[in-house]
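Have a look at the structure below before the remarks.
Removed: one protein chain of the complex. Kept in place: all other protein chains.
Then we have chain A:
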Amino acid sequence: MALEDAHIMDGLDQLEAQSIFILREAYRKLKPLALLWSLGKDSNVMVWLARKAFMGHVPFPVMHVDTGKKFPEMYAFRDEYVRKWNLDLVLGECPPVEDMDPSLPPAARSAARKTAGLANLIDQHKFRGVVAGIRRDEQATRAKERVFSPRGAGHQWDVRNQPPEFWDQYATPYEEGMHVRVHPLLAWRELDIWRYIEREKIPLVDLYFAKDGRRYRSLGDQDITSPIESNASTVAEVIAELETSRTSERAGRAMDHESEDAFERLRVAGYL
């Protein structure tokens, strides 16, 4: 009766099941809840997982914090899939770069706009839970994150005083003005994301695929993201390329490299 047996779960199945569990916990415990949709590959996977969790629906708003500097292809992608996936899109604007902390290096300063835009949006809608698609393997500071990461009033991340988190029990906010960042993809690696995209046939903006020998491995604002040399023009080719790659995914993100602590300062203030 082999047909009647339960599947043996592979690594992707396990990651998927865990992410669904996390999204369902967030939806149950943190109301109102919203999901940050950056239009990149990870956040598309996250929207997809939400649809897995809620039987094809995304029962909470998706937020796009618009820096106004995204690639035109990304805006087209957004408008297409808001319709196709029946998403409740909430748009947020970012303050001008002149308003940002002048002691930050230039690219970090540009990235800080997004943090400020996000903070405004969260305050305006009084969101208690914000689902974000960061992963531990992206960046050393993110490796320290919790699945449910409480943010104090003012959105500060208290990295030295994080709550214990074990046995799938997550902290939920306990003070006025706090919110919780929820990270369903924390345990995923870049390759897992791509293998899942391949398995589930999740649509992506074309910028991830090589044109004229270059493609984007990670997508941020136009002015602070640069493409890598690559000939990978399909999902399968990207996977093959990553299986042998030894450089970091965010190598094309300028603000990660400006100074030893610039990225951590961004994150403490609420950057993803």
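We take it that contacts are C-beta pairs under 8 Å (C-beta built on N, C-alpha and C of every residue); 3 or more make two chains touch, one makes a residue touch a chain; residues count from 1.
Operating definition for what follows: contacts and distances are computed from a predicted model.
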Notebook entry, point to check: Going by UniProt, what is the name of the one chain that was not included in the view, given "Sodium:proton antiporter", "Sulfide:quinone oxidoreductase", "Adenylyl-sulfate kinase" or "Ferredoxin"?
Noted result: "Adenylyl-sulfate kinase"
Checklist line | Of A:P72, A:P102 or A:P164, the residue in touch with the unshown chain | finding: A:P164
Notebook entry, point to check: Which of A:L36, A:A53 or A:A232 sits in contact with the chain that's absent?
Noted result: A:A53
Item checked: On chain A, residues whose C-beta touches the chain left out of the figure -> 4-14, 16-18, 20-21, 24-25, 27-28, 51-57, 59, 136-137, 140-141, 143-144, 146, 159-160, 162-169, 171-175, 187, 189, 192, 195, 200, 246-248, 251, 260-261, 264
